[in-house]
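Remarks on the structure that follows.
A single protein chain has been removed from this complex, and every other one stays in its place.
Chain IDs A, B, C and D follow the sequence of writing; residue 1 opens each chain.
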Amino acid sequence: MTQILLETDALTVRFGGHVAVDAVTCKFPAGELTAIVGPNGAGKTTYFNLISGQIAATAGTVTLKGQDITRLGVAERCRRGLGRAFQLTNLFPDLSVLENLRLVIQSRKHNGFGLFSMADSHTELTAEASEILERVRLDTQKDQLVTELSHGDQRKLEVAMLIGLDPLVYMFDEPTAGMSVDEAPVILDLIAEIKADTSKTVLLVEHKLDVIRTLADRIIVLHNGALAADGPPAEVMASAVVQEAYMGKELDHV
Amino acid sequence: MTAAPDHRPTFADVSLGERLDKAMPFLLIPILVVLGFFAIGAPSSWLTLTVSGLAMGMMIFIMASGLTLVFGLMDVINFGHGAFVSVGAFVGVSVLIALGDWTGATSLLLNMSAVFLAVVAAMTVTGALGWVFERVIVKPVYGAHLKQILVTVGGLIVIEQLIHVIWGPDEIFINRPEMLKGAITFAGAAMEKYRLLAVGIGAVLFIAMRMILRRTKIGLIVRAGVENGPMVEALGYRLRVVFVGVFIAGSALAGLGGVMWGLYQEVITAGMGERMMVLVFIVAIIGGLGSVEGAFIGALLVGLLQNYVAFLEPKLALVSNIALMTAILMWRPQGMLPVVKAK
Amino acid sequence: MIVRLISGDTPRSPILTALLLLILICLAGAPFLFEGVRALDTAARICIFILLVAGYDLLLGYTGIVSFAHTMFFGMGAYGVALASTHMGRGFDALLVGTVLGALAAIVLALLIGLFSLRVRAIFFAMITLAVASAVAVLVSQFSDITGGEDGLTYKIPRVLTSANRMGEVMGVKFTGKILNYYLIFFSSLALFLLLLRIVNSPFGRVLQAIRENDFRAEAIGYRVVWYRTAATCLSAATAALAGSLFAIWLRYVGPDTTLSFEIMLDILLMVVIGGMGTMYGAVLGAVLFVLAQTYLQNLMGAASHATEGLPLIPELVDPDRWLMWLGILFILSVYFFPTGIVGRLRRQRTT
Amino acid sequence: MSDPILTLKDVYTDIAQYHILQGVDFEVPRGEVTMLLGRNGVGKTTTLKTIMGQWTAKSGEILYNGQDLKRMPVSARARAGIGFVPEDMGIFSDLTVEENMVLGASSGPLDPKRKEWLLGAFPALGTFWNSEAGNLSGGQKQMLSIARAMAEDRELYLIDEPTKGLAPAIIATMANALRDLKAQGRSILLVEQNFSVAKALGDSAVVMDDGRVIWTGAMAELASNKDLQESLMGLSMEAH
Partner (left out) sequence: RIAHVYGKTGPFEAYAAQSHNGLKLGLEYATDGTMEINGEKIVIIEKDTQLKPDIGRAQLEEAYGDDDAHIAVGPVSSGVALAMLPVAEEYERVLIVEPAVADSITGANWNPYIFRTGRNSSQDAIANAVALGGENVAVATLAQDYAFGRDGVAAFKEALEGTGATLAHEEYVPTDTTDFTAAAERIFNAMSEVEGEKKLFIIWAGGGNPMSKINAMEPSRFGVEIATGGNILAALKAYKELPGMEGATYYYYEIPQNPVNDWLVKTHFERFDSPPDFFTAGGMASGIAIVEAIKKAGGAEDTEALVAAMKGLTWETPKGTMMFRPEDHQAMQTMYHFRTEIQDGKDYGVPVLVREIGMDEMEIPVRNQ
C-alpha cells in the first residue's frame, strides 16, 4: 500500500457555538489528488487552516508522516512539508514578483538567518525562482511589484509560491478562481504534473466541476463542517446528497 | 425566484465560562472596589479614595473621549490631542479670568454660567483648531501611523509654542469659582465639590457619545472608511466630510477636557496636555480601540487603581498604570471591549 | 571591492552618491576641515546619531516594528560606560567593560520585551514600549544612588582621549586626545554602519522585509516570525547600546535628558523618516540634516530676526527663542515633502 | 429602444507610468445585462474602476444618463445611482454582516423588504447576520459583497467577477437575483470568467484585449460562434 502522508482524526473546531469543522477523519495517501468540495461555508478553507495550523483545533489531531503535529506552529508545519496556497490572495505586496518567490525558496533551503552574506550572491535561488515563473507564465512580470499585477496574475503567483515551497502535501484553495479560460489550463497542467509525482499528495478545493472531473482521483464532500461523502469521483458526483446540497440545478437548465 | 438551498450550520451550546468572560469587563470595577475595601480596611479612607478615584477617572475619561474617537475610531495617532487639551485650558481659563466677577460671586448660577461659557469658548476654539489641523496636517497621512506620530508631534510643538507667543511663557494660576471650592464631608470622607461636577459632566458626555454612535451610521462609516476608504465612497458616502467632522468633535472634546483639567489643577502650562498623553493613550488602549464604554471603564479603573495603590504602597503607584495595561493586554490582546481591531 | 564593502547596496542615484561621499569626507576630515569645539562636537554627534538611527531603521524601516524604546537601549549603553567608569575608575578597561555590559543588558532586555510583547498588535507594541521606556526613565531618576537621578553622572575617561593629551600638530591643527577620541567614534560608527548595511542586505534582511509586508504569509512559508522580530529587536538594541557607549565616551556625562528622553526618541523617528525608511542611507542623510538643523537653526533664526527687525509679528516668530516652533514645522514639512524620505525622492527622480 | 444608460467614448486611463486603457469605447443599453469579457490583465477591472471614479480617466468621455461623470467624485457617482461590486469584494471585515448591509443602503435605513429578498437569495448571510464579516468563508464574502451593492435600489450595477468562489448552487441563485434586477428595469455591466454564466445572463457582450475593445455584439452571437471565441480570446470557452 502507498504511504499515508497526512491524516486527520476527528478534527474539530468551534467558533463560539458554531461548529465549523465537525470531527473530520480522513487519510491522504501519497500520489493521490483529493478534491474537497462542498457548499460555501461548509468548512473547506477552515479545514485547510486547521491542517496548516492557522487556527488551533478544538479537538482531534493532525498527523503528518506518522508524527502528531497538532500542537506545532504554522512555520514549523511548513518546514515539515505542509504547503498551501490561499483562497484570498495573500502575498508580499511591495516586493517584486521575483523577490516573493525567492523568499519562498530561501525558506525551503533554511537560509533565513544568514546574517553576513549578501542576499544577491545566492544566484541559485534566483535561477530557481525564474524557472518557476516561466512555468506559470509570469516571467515577463518578474520585476513588477505585486500590487501592480492584475487579479488573475496574482492568483498565478499564489500558485507559483506553493510550487516554490516544494512541500510533501500541496493544498490548493480554488487556484483558478478569477483566472481566465486560456490561463487556467496552465495552472491545471502544473497541478497534474505534481500529482504525477508519487511521493506527494495534493488537496484541492475547487468549485468548477469540470476541473474536478478531469483531475481528481477521489472526492470528499464537506457539508456543515462534517464529512458527507468520500469516494471516487464518479460515485460521489452521482450521489443524491451531493446533487441536492451542492450542485443544485446546473445553470444551463435554469 | 428560486430560493437557494439552505445550509444551516451546526450549533453547540456556549458554556457559562465563555459567557462570564464576555461580561467580565463590566464586572471589573465592582470587583476592584470590593477588593479595595478589604485591602484598605478603614471605611472612611476607603470611601474617600473610592469616590475621588472614580471622579479622577471621569476627568481622565473626558480627556480620553476625544482620543477614543480620533485614535480608536479613525486610527489616527494624534499627539496633537495633548496640545488641544492645553489650548482648551488656556482659552477656558482666559474666559474665566475675564469673567472674574462671575466666578468670584457666591452664586452657583453665575459660577456655573462662567464655567459653561469657558467650556463653550474652549470647545469652539479647539474644534476650529482641529479643523485646521485635520486639513493641513493629518489629511495627507491617514493610514500611516509613523507619519502621523511625526506630523502630530510637529503640530504639538507648534501649538505649544504658539501658546507661549500668545499667552507668554509663564504658567497661569487660576482659582476655581467660589462655589466649587472646598469639599463636602460625609461619613468621615472628604469629597471635593469640583470632582462632583466632573462626575456629572463625564456621565452626561458618556451617555451622549454612546447614543450618537449607536443611533447613527457615523461610527460605522468611520470604521469602514479606515479599513477601505474607496469602498465607502463607492457606496455613496462623503467620507472626507465625516472624517473632518469626527476629528473636529474629537478636538473639541479635548478642549473640554482641557478646561476641566485646568480647573482641577488650578495651574496651567503649555505642556500640561502633553504630559497627560501617555495616560490617555493607556486608557484608550485598555478599553479597546473605538469603544466609548471601554474607555469609560478603563478610565475609572485607572483612577481607582491609582488611588488605592498610592494609599497602600506609594512606591508602586508609578507602575500601576503600566502594570494594568500589561495585565489587560495579556488577558485581552485587543483591549477590553474592542470595537475596532488593532493593526 | 567597494561594492562588497557596502554589500551591493549601491545608492542608485548620482546625487545621493555625491551627497554620501561629501558626508563621508566631511566626517573623516572634520578635525582638520572645520574650526572650533562646536564643529567637532557636531561631527561626533552626527556619527553617533547615524549609527543610532541606522539601527532603528533596521527595526522600523526593514521589519516594520514601531518601538519607542530605542532611547532606552541607547541609555543602557551610555549608563554602562558611565557606571563602569565611575566604579572602576578612569581607564580603557572601564570603557570596554561598560560597553560590553551595556550592550549585553540591552540585548537581554530586548529579548524579554520581544518575546513578551511582540505577539500583540503593532500599535499596542508601540504603546507598550512607550510605557516601558517612560517607566525606565522614571526608575533611573528614582534610583539616584546608583544612577545620579535627574542630575546624571559625570566621570572621567582615559587621559589619552581628552584634550589634555597634546600630541603635536598635524596640518596646522593641534592633534589632541579629543581628536583621537573623535576618530575612535568615527571609525567605530563607520564599521558598525557597514555591518548593518550588510545585515539588511543579507537573506535575513530579506526575511525582515517580508515580515514587514505580510507577517501572516511569512509564517505560512516557514519563517518563525516571532524569532525574526525578536532577533531584529535585539540587533537594533545592541546597536543603540553601542551608540550610547560612544556617546558616553564622547560626552563624559550621562543623564536621563541626554539619553532617555522621549524627545530624543522623536528626533530619531524624524531622522529615519526624513532620510527615508527602509534605506540605510536614509539614516545617514536624516541624521546629518537633523543634527545640523538642531545645532545651527537657532543661529540662523537669530540672523533672520535681526534682518526682519521692525516688521510686525515676524521678528516675534523668528525670534531665536522660538526655534522649537520651527523645529515643529520642520517635522510637518519634511513628512509632506519627503513622503518616501530624501533617499526615496532622489531614487525616484532617476527612474522617471 | 431608448438611449443607453452608460456610454464610454475613447477612454484612456493611466496607472502610475503604465498606460492601461487605450481608447475604450462601448455602451451599456438600459435595462440589459452587458458582459465585459477578456483574458487576465487586459483592463476589465480598470474599466469598471474608471467608471466608478477610483481611477481617473486621462481623456475620453464617460456619459451616464447623458451626463459626463468625469468631474464627479466617487461618492457622487454612487449617489447618482451606480452600484459597485469590486473584484476584491471590498468587505469591511471588522464590521458585522448586518453593519456591512446597513452601510450598503447609503441613502437611508435598510429597507426590510429588500433585506428579505436578499436573504432569500443568500441565506448564509442571515445565518451569520451578527458575526464579523472578516470571518466569513470566501464564498460568503462574495455573496455579502453582491448583496451589499443591492441593499439599495440603483440604476446601474457594475459587478466584477461575482461568481468566483461560489458553489454551483449559489451561482444559480445569484444568477436569478441578477435576473430579478433586470426584470425591475435595472442595467448591469458584468465582468465574468465563467462562460456558462455569461451565456445564460448576457444580452450583449464587449470583449477587451490589451486595453482596447476588440469586439461588441450580441452575447448569443458570441456564444454560438466558436471561431469567433477563438479569435477573440485565444481559446474556445467551452474547452474545459
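One rule holds for everything that comes next: contacts are C-beta pairs under 8 Å (C-beta built on N, C-alpha and C of every residue); 3 or more make two chains touch, one makes a residue touch a chain.
Predicted model, so just to flag it, every value in this text is computed and none were measured.
**Student:** List the displayed chains that the omitted chain touches in the full complex.
**Tutor:** Missing chain, whole complex, touching shown chains: B, C.
**Student:** Could you tell me which of B:125, B:201, B:272 or B:324 touches the chain that is not displayed?
**Tutor:** Result: among the candidates, B:272 touches the missing chain.
**Student:** Among C:214, C:239 or C:258, which residue is in touch with the absent chain?
**Tutor:** Missing-chain contact among the listed residues: C:258.
**Student:** From the list C:63, C:99 or C:141, pick the residue that touches the absent chain.
**Tutor:** C:141
**Student:** One chain is left out of this view; which of C:186, C:204, C:290 or C:323 touches it in the full complex?
**Tutor:** Candidates C:186, C:204, C:290 or C:323; residue touching the omitted chain: C:323.
**Student:** Across the whole complex, list the residues on chain C that are touched by the chain not included here.
**Tutor:** The missing chain touches chain C at positions 36-38, 41, 138, 141-142, 144, 148-152, 154, 162-164, 251-253, 255-258, 298, 320-324.
**Student:** Could you pull out which residues of chain B are in touch with the chain that's been left out?
**Tutor:** Answer for chain B: residues 42, 45, 48-49, 52-53, 56, 164, 168-175, 181-183, 185, 190, 192, 194, 264-267, 269, 271-272, 275, 303, 306-311, 314-315, 317-318 touch the chain left out.
Everything below uses one rule, namely that only the chains that are shown with their structure count from here on.
**Student:** Between A-C and A-D, which chain pair is linked by more C-beta pairs in contact?
**Tutor:** Here the pair linked by more C-beta pairs in contact is A-D.
**Student:** Where the CA atoms of chain A average out and where those of chain D average out, how many Å apart are those spots?
**Tutor:** Chain A and chain D have C-alpha centres separated by 28 Å.
**Student:** Just how far, in Å, is the C-alpha centre of chain D from the one of chain C?
**Tutor:** Here chain C and chain D have centroids separated by 52 Å.
**Student:** Scan chain A for residues touching two or more other chains and write them down.
**Tutor:** If we look for residues of chain A contacting two or more partner chains, we find 39, 41-42, 245, 248.
**Student:** Tell me, which residues of chain B touch at least two other chains?
**Tutor:** Residues 4-5, 7-9, 341.
**Student:** Using the touch definition from the top, list the residues of chain D that touch chain A in their complex.
**Tutor:** 15-16, 18, 38-41, 45, 87-88, 124, 135-140, 142-143, 161, 164-173, 175-176, 193, 195-197, 200, 233-235, 237, 239-240
**Student:** Can you list the chain C residues touching chain B in their complex?
**Tutor:** So the residues of chain C in touch with chain B come to 60, 66, 117, 119-124, 126-128, 130-132, 134-135, 138, 142, 266, 269-270, 273, 277, 316-317, 322, 324-325, 327-332, 334-336, 339.
**Student:** Taking the touch rule as given, give the residues of chain B at its contact with chain C in the complex, in rising order.
**Tutor:** 77, 136-137, 140-141, 145-147, 149-151, 153-158, 160-162, 164-165, 278, 281-282, 285, 318-319, 321-322, 325-326, 329, 333-334, 341-343
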